[in-house]
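Before we start, here is the structure in question, set down as structure tokens.
As you look at this complex, bear in mind that one protein chain is not there, while each of the others sits in place.
Labels run A and B following the written order; every chain starts at residue 1.
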Amino acid sequence: MQEQAEYGAGPHRDIARAAPANLLARPRTRIAPHLLLAMPAILLLAMFFIGPLLVNFQESLRLDKSYPSLGHYAKFFGDTYYLMVLGHTVLFGVGVTALCLVLGYPFAYALADAQGRWKVFLLFIVVAPLLTNVVVRSYGWMIVLGGTGLVNAVLGRLGLEPLELMYTWTAVTIAMTHVLLPFAVLSIASVLEGRDRALEEAALTLGAGPSRVFREVVFPLSLEGVVTAAILVFTLSVGSFVTVLLLGKTSTMTVAVLIYQQLMVVSNWGFGAAMGIILLALVLASLALHARLRARRA
Amino acid sequence: MRALPLWIRFYAIAMTVFILTPLAVVVIAAFNSAEYNVFPPPGFSTRWLQKAVTDPEFIGPLWNSVVLGATTTLGTAIVGVPAALLLARHSFRFKQELEAFLLSPLTLPHIVLATGMLFYVNMIGLGSNFIGLLAGHMVITLPYMLRTVYSVYAGINRDIEEASAVLGASPIRTFFQVTLPMIRPGILAGGIFAFLISFDEVPIALLLTNVTNVTLPVSILSYLIYSYDPTVAAISTVQILIVAVLLFVLDRAFGLNNLVFTSR
Partner (left out) sequence: MLRRVAVGLAVLCTAATTAFAQETLVVSAYGGIWKESVEKNFATCYTARTGNKLAIQTGESADWLNRIRANPKSPPIHVVTMAQADTMRAISADLIETIDPAKIPSLKDIPERFHKPWGGKAIDIHVGAFGIMYNKEKIPNPPADWKTLIEDIIAGKYGKRVSWPSGTYSWGPDMIWFMGQIYGGDIDQGFAKLKAMAPYVQRFWTSPVEVLDSFAAKQVDLVMYWDGRAYGFIDKGNSWAGYYNPKPGALGVTVAVAKVKNSPEAAWTYMDCALNAEVQLNHAKTLRYAVTNSKVVYPDDLKGKVANLDELLLLPYPQEIDKFPGWVERWNKEMR
């Protein structure tokens, strides 16, 4: 059982047992008519996702005059430059995801448990980055992080050396974390919000300390929210390019920026589509791997 | 009601500063008196805000974006919530494959999807119109609704649902009276994501809008190619203001605690 694997061992086993039996998608064995529930979603994607995907796939097999050709894929995998950019992209995605989870979790906790005006205020703060246009938001970062910007002004006051932050991985990572934080916070907060609080009360009554209650009761209950946050933040950070383009430079290259160049600057749809499909395959494979691992543990 | 630990309160304040600092620059830039972005501004003026809220180049598209965002959110909820319940509640063959399939739009960069979509909608004779645009936005926002509802449902106590069924309530009644209130935080989070993603989306809207339904981000993108005055900062400020006022009013009218998240 998943819940045992998570926190079954230890003296507080009983508390864990008392957790809702359906902590993580516990399967029931009723089938047929229920499958219809997914029909609208399947139809939507079959019509408007698979169709465009096939168009892209076909285009990715077109190299100059020859078709079909695996030339674009061969170019990508045969060139260490592109493999390096792919590696950087994944590292960047993992870094932003980790930052968003670590920074976002306590904030989500605060949002879930806050009351009254505080809750409204925190909700507003969380969505605020998504309400500004990306170009002016990048301008905001230039003023904050730039050579004569706010951060360096503060450092100067403290008698410290100024930092060169703009147009580095640091700047890109900070700005990306900033704008993807809402996805992490709301994913986690919604799960924390819906949790059964009686369990914590029980654990506290039974004498467990607050940190132990968090580790053994609250955190495991919120795990699905953390997984959601990780999936959403990772895919968004790997797939967006405007922030990277405006706050980074030639060495802060990601696959999404390369795709942008191919489609918008040199009008080479084939190579752009091929890179898109490579990214899709990569992320889909890691999603499937994650699902497999989870299924095996359960 | 439990009091939040002190360190979490301090942490929330620190994060608030981190989140608001670059946005404060944008808001200040909106009140700039100069005709270009310069910081700190040489003087105070509301003319860019006035331009932002009166210029037909932005007002029409703003409305188009609101309509598109709301329709997308509604459509995604209708399509996504049942699928999420299926995945969370039932076990069947190829379940993991189905989950991966339904999440797959997350993994294709929007700009690639958009280009394929443009040629596809023309191939099937739809052309660049609202239906295609809506379908495109529903495709990219569906995974968000799916995941948030799924994860909330996975964490709730399902005995109540069973009790309702045992007591003889129809599945539909159980859904509306028991399940729906419990998964409300998930629908809300998914709905916020769906709306804001649709509201801010560029690649698909750039290719699938037509002269009658251009969205705000497309209008801004096109504006910024040849113009650089603080109007766009002013539009962002207006957006922030609208949401702040909306939250305030909703809270006054209904109490967001009850409206937004389940209160147990």
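As a convention for this text, a residue touches a chain if its C-beta (ideal position, glycine included) is under 8 Å from a C-beta of that chain, and two chains touch if they have at least 3 such contacts.
Given the structure is predicted, the values throughout are model-derived calculations rather than measurements.
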item: Among B:27, B:103 or B:206, residue touching the chain not depicted; value: B:206
item: Listed residues A:135, A:172 or A:278, member touching the removed chain; value: A:135
item: Selected residue (touches chain absent from view) among B:91, B:122 or B:170; value: B:122
item: Absent-chain contact - pick from B:107, B:198, B:219 or B:239; value: B:219
item: Sites on subunit A contacted by the missing partner chain, in the whole complex; value: 81, 135, 138-139, 142-143, 146-148, 166-167, 245-246, 249-251, 253, 258, 261-268, 271
item: Contacts of subunit B with the absent chain, listed as residue ranges; value: 34-39, 57, 115, 118-119, 122, 127-128, 206-207, 210-211, 214, 218-228
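In the analysis below, only the chains that are shown with their structure count from here on.
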item: Separation of mean Cα positions, subunit B and subunit A [Å, integer]; value: 15
item: Complex contact set, residues of subunit B against subunit A; value: 1-2, 4-5, 8-9, 11-12, 15-16, 18-26, 29, 37, 39, 78-80, 82-83, 85-92, 95-113, 115-117, 119-120, 123-124, 132, 135-136, 138-139, 142-144, 146-148, 150-152, 154-159, 182-183, 185-186, 188-189, 192-193, 196, 200, 202, 217, 220, 224, 232-233, 235-236, 239-240, 243-244, 247-248, 251, 256-257, 260-262, 264
item: Of all residues in subunit A, those that touch subunit B in their complex; value: 20-25, 27-31, 34-35, 37-38, 40-42, 44-45, 47-49, 51-56, 59, 103, 106-107, 109-110, 112-117, 119-120, 122-137, 139-141, 143-144, 150, 175, 178, 181-183, 186-187, 189-191, 193-197, 210, 221-222, 224-225, 227-228, 231-232, 235-236, 239, 241-242, 255-256, 259-260, 263-264, 269, 272-273, 275-277, 279-280, 282-284, 287-288, 291-292, 295
